[in-house]
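Apart from one protein chain that is not included, each protein chain of the complex appears where it belongs.
A, B and C label the chains in the order they appear, each numbered from 1.
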Amino acid sequence: MMFKISNLTYQYEKNKLALNNINMDFSKGNVIGVIGSNGSGKSTLFMNLMGILKPTSGEILFDEKKIKHDKKSLYNLRKDVGIVFQDPEKQIFYSMVYDDIAFALRNIGINEETIKERIHEALEAVNGIDFINRPIHFLSYGQKKRVAIASVIAMKNKIVLLDEPTAGLDPISTRLIIDIIKKLSKNNVKVIISSHDMNLIYDICDYTYILNKGNIVEEGLTEEVFINEDKIIDAGLELPWLVKVCKNMNFPIFKNERDLYKYWNEKIENVEFIRKKSIEKVT
Amino acid sequence: MMFKISNLTYQYEKNKLALNNINMDFSKGNVIGVIGSNGSGKSTLFMNLMGILKPTSGEILFDEKKIKHDKKSLYNLRKDVGIVFQDPEKQIFYSMVYDDIAFALRNIGINEETIKERIHEALEAVNGIDFINRPIHFLSYGQKKRVAIASVIAMKNKIVLLDEPTAGLDPISTRLIIDIIKKLSKNNVKVIISSHDMNLIYDICDYTYILNKGNIVEEGLTEEVFINEDKIIDAGLELPWLVKVCKNMNFPIFKNERDLYKYWNEKIENVEFIRKKSIEKVT
Amino acid sequence: MIEIDKYAYTNELRDMNPNIKVSIGAAILLLSMLISNIILSIGTVLLMSVIIVFIAKIDLKSYIKLLKIPITFILLSIIVTLINISKDPKLLIYSVNIGNLYIGVSDQSINTCIHIIGRSMSCLTCVYFIILTTPFNQLIFIFKKLHISDTVIELSMLIYRFIFIFMEEVADIRQSQELRFGYINLKTSYKSLGLLVNLLYKRMMIRYEEMCISLDVKLYDGTFYIVGDE
Partner (left out) sequence: MKKFKQWKLGLVAALMLIVLNPAISNAMHIMEGYLPIEWSIIWSVIFIPFFLVGLKSINKIVKENPKKKVLLALCGAFVFVLSALKIPSVTGSCSHPTGVGLGAIMFGPSVMVVLGTIVLLFQAILLAHGGLTTLGANAFSMAIVGPIVSFLIFKLLKKKNINRRWTVFLAASLGDLATYTITALQLAIAFPSSTGGVAASAAQFLGIFFMTQIPIAIAEGLLTTIIYDLVTKN
């Protein structure tokens, strides 16, 4: 169950390619990152994946079959693939959390009992079971974002696309979202994240694509993708701070903050050891 | 020309203090940061400073005089103090960039010639002179944000409040905003930034207040404010990565990335030197 | 987003004096209204189309696409005028009868239809010339010169700005509803549309409150000045 994109090109108007002959294979990782600055084509890509836009040329395979755009095919696609957009205010329609999460479930005719169960599960997954009977307008922006994610979780999609999941969130809310993504991945949901937050992507994605003006300029395991700094800068992005530090201090590049500190503590012991040794020798 | 806040308390409804007995003195720095998670009271503070909300108790002194809420006093206050809200769409009324920046200037009766000059200056300051004849609805989010800042610059305010100036922006746009803030400060405009982006605040503010549930839990020179990690975490925030790295590696805390690398390079030479020495001795 | 608006800002005549553009368009428009002559109409359509496509450089394909909707529209709505029902078949040049009624076309109805088509098409292309080459922000100064009430001008100016904000909101909300199966049948569609408009309305009221604060901060004095470079 996954996407494979071959030679996808999408054009909004003449002479302006939003996506230029793109190839992707989402079986290469469990949490996949797509990074790029504004206007790089990230959203257009997601729209194509959801069947909202129709490729100008090339094709998108889902589950080894080419995506078709008739009503029934789209229905089946969207039962397996869910998306959470950046702004939660535009995807929460009801004034009560419960009703809102139930929206899609009720539309496809799931019975109320199952819906109730699913909503409880979903809210637990986003650590928001206490929102269940709260009106939406009492929730903070970050909490609304979690409700939006819960309504996708309740659909039990196999793939979830997240568009800028942490944009505009404060540190606590960001951490909560990261936890949710990790939990999703643990439950075998494939997560595809589009973002221009390099630290987020570096932290949680195992495979990353870099988009620059509609072209994929780099792809690979996340720890390898950021080696070529020029390409990153050229794409209007920046290095994750961890990579920057490691690079500038001539350390090996660590994927994880803790590894850096561990390495450092070992190294320092070593140096201390050497220094001590050297002092011993001198004296 | 500055704000001094003493014992400011603001209460939206009974038993819910949005700001609790706050004291601030904005003469303590040129670029002042107010950090806190969502709901910590940052926006309420700004609204009080602009005279939009009236303190429940305590007072705000501007230019050593207590802010009054009659029409004329507010008019004078707002001629000196400008604010840029987070969402640019809510502060842009005209569909032409030129007219929108001219709006406030025309309201205070400045002549068209001066307006033209000021608009050119302001747009140059935000690196947006090429927007001048473009309709707002053709601009990206980041560009709209710069237009909103330009209209405050054109007012030649002495103090500018920026509410989450970089929220939701990609790295390029963020860098542009940082440049604008630095330029403003160089031109002797006092800038007060509310944000939950720790790295931004650490980079550009010289004095920082930490708000937690309406209370100021810490204040001081920016490099000193982040020493007490517990307070930061307790306020729902996180350390700037630079502080985190320095702390975990037992380095002195640097304000600037470059200083860290410089320090490191010196240290490494030292170590290398010691190591070489030690090897020499051993052999 | 709105195609005509996009062309108005990007066509090759965008910087030409709007007074001239609108005067030319309006004069020929008036002429086509006054003189009902099929040759004149055809001439107008050709002239305007040539200006739009070759001078303003609006892509021919897009221009035809823009014309297609009103043309099918005219052709369809004209059928009612074209067809006559009468008890007397002599009035009609071609007819079929049902019971004692004859349905068909008469000399006069054909004549009227040709005039309608001619006038509509020439008027349409004149107006297209104006709206495809003149951005709304230039039109507003012309409204001002025509001494239209200030309130109406200010409101139009603001409405124009807000239309784009709302269009984007509607598109985004509708899209996320569609992806959550909000439009799979008639019942869900109505429910979804209701929710959409309700959400739009609520957001509008919040927006109003926030904009009032912006107005205060920007020292709004009760007038939205519209100043053109004279």
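In this text, a contact is a pair of C-beta atoms (placed from the backbone, for glycine too) under 8 Å apart; a residue touches a chain by one contact, two chains touch by 3 or more.
Owing to the predicted nature of the structure, the values given are computational and were not obtained by experimental measurement.
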Residue touching the undisplayed chain, where the options are C:13, C:29 or C:179: C:29
Sole residue of C:20, C:197 or C:227 that reaches the chain not shown, by the stated touch rule: C:197
Absent chain, residues of chain C that touch it: 2, 4-5, 29, 32-34, 36, 66, 69-70, 72-74, 76-77, 79-81, 83-86, 88, 91-92, 96-98, 103, 106-109, 112, 116, 119-124, 127-128, 130-131, 136, 139, 149, 151-152, 154-156, 158-163, 165-167, 170, 183, 186, 189-191, 193-198, 200-202, 204, 207-208, 211-212, 215, 220-224
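One rule holds in what follows: only the chains that are shown with their structure count from here on.
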Chain C and chain A - chains in contact with each: B
Most distant chain from chain C by Cα centroid: B
Centre-of-Cα separation between chain C and chain A, whole angstrom: 42
Centroid distance [mean C-alpha coordinates] between chain B and chain A, Å: 29
For chain C, residues contacting two or more additional chains: none
Contacts with two or more other chains, residues of chain A listed in rising order: none
Chain C - residues contacting chain A, complex: 59, 169, 172-173, 175-182, 184, 188, 192, 195-196, 198-199, 203
Footprint of chain C on chain A - complex, ascending: 14, 50, 52, 75, 78, 82-83, 85, 87, 89-91, 93-94, 103-104, 107-108, 151
Residues on chain B engaged by chain A in the complex (per definition of touch): 37-39, 140-142, 164, 167-168, 170-173, 196, 198-199, 236-238, 241-242, 244-245, 248-250, 257, 260-261, 264, 268, 271, 274-275, 277-278, 281-282
